[in-house]
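Taking it in order: structure first as structure tokens, then the write-up.
A single protein chain has been omitted from the complex, and every remaining protein chain is retained in its original position.
Naming follows writing order (A, B and C), and every chain is counted from residue 1.
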């Protein structure tokens, strides 16, 4: 099983699975995912709910961190900041691309850009992941 | 139908409904909700997924803004910032309390504190809502 | 020399000194400071510059963390998020009150409310401080 398949399997029974997050590409520098804007992921006005953008991005940034963790270490998000810029309509697919801004021993910072099908930037999510080792 | 019931009905078919967000109290100054930490809302380690905290809070802050909107106006979240501080285990219930920090003509700012069943503060979410009127 | 005096002396030659930050009260749970809105702290329109609010709050939250540090530990801000809500005019004084939302072994979270002389809430700053020990 590839690392991508292992990660897909790991998140399937969790919140990303409920939302239908589809991991497309995983590397230590970059994680890409897709998500269909289902009606039950929407807010009023038939566009993707703000919380769904944030949960989608949180998943991609956490996956990126996991790929970079030293053996035995775990991670948790300590902070996440989002700017919302454009809507994504129900029935379309959004694409999220998370890239590492910082990969340190104690913290990692990932930024996710989420675009709609028209190629417009909908949201930018920047998150800090704490690296926890049992010492 | 009370305003609380109307709002419950409005969010039921949307993302908050998928997550099981339960509105408990709604006023112009304060919105309270509860959410059961289901396994399909979790991340690795059987605790509530970071994205689920953010989506829960985004819902409460948006509901609070809606309650304050002048007739004909709409709202969208432009920004959301979250600090994560403690976990909430699967099978327990989290409580979110959103209060208005600012209710202006153009923007409103809501802050949501999410506590776990043990009364520990798990996450703080501060969000800006843009008030849009068709002029 | 009291702890308050020691902290005042420590920040005087640094950026808070340049801005005229005046520490008023320091305890493990709460730090209060005042700052005169000088013309050289302003932005266009003769109101306090957004950056000055953030630097003022960053100072108070860091001082609060320092007061809580175990012997030999140091701290650095890893994240800071601010919402701006109202202006503060040149010639008036702003008051910042930082309270601890979380004081853990690895991170602390402080939130600073900044009010203007009229008692209006101008800005809310929430910041995460990493606690660093040499192990």
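Quick note on the criterion: a contact is a pair of C-beta atoms (placed from the backbone, for glycine too) under 8 Å apart; a residue touches a chain by one contact, two chains touch by 3 or more.
Fair warning: this is a prediction, and the values are worked out from it, not measured in the lab.
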{"item": "Neighbouring shown chains of the undisplayed chain, as defined at the top", "value": "A, B, C"}
{"item": "Chain not shown: contacting residue from B:32, B:73, B:113 or B:130", "value": "B:130"}
{"item": "Those residues of chain A which, in the complete complex, touch the missing chain", "value": "79, 81, 83, 85-86, 101-102, 104, 107, 109, 111, 121, 124, 126, 128"}
{"item": "Footprint left on chain C by the chain that the document does not show", "value": "10, 13-18, 39-45, 49-52, 54-59, 62, 74, 76-84, 87"}
{"item": "Residue numbers in chain B that touch the chain omitted from display", "value": "78-79, 81, 106-107, 128, 130, 132, 135"}
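To be clear about the criterion, only the chains that are shown with their structure count from here on.
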{"item": "Co-neighbours of chain C and chain B - touch as defined", "value": "A"}
{"item": "Length of the line joining the C-alpha centres of chain B and chain C, rounded to whole Å", "value": "28"}
{"item": "Chain A and chain C, separation of their C-alpha mean positions in angstrom", "value": "32"}
{"item": "Chain centre separation (chain A, chain B; CA means) in Å", "value": "20"}
{"item": "Residues of chain C touching at least two other chains", "value": "79, 81, 107, 128"}
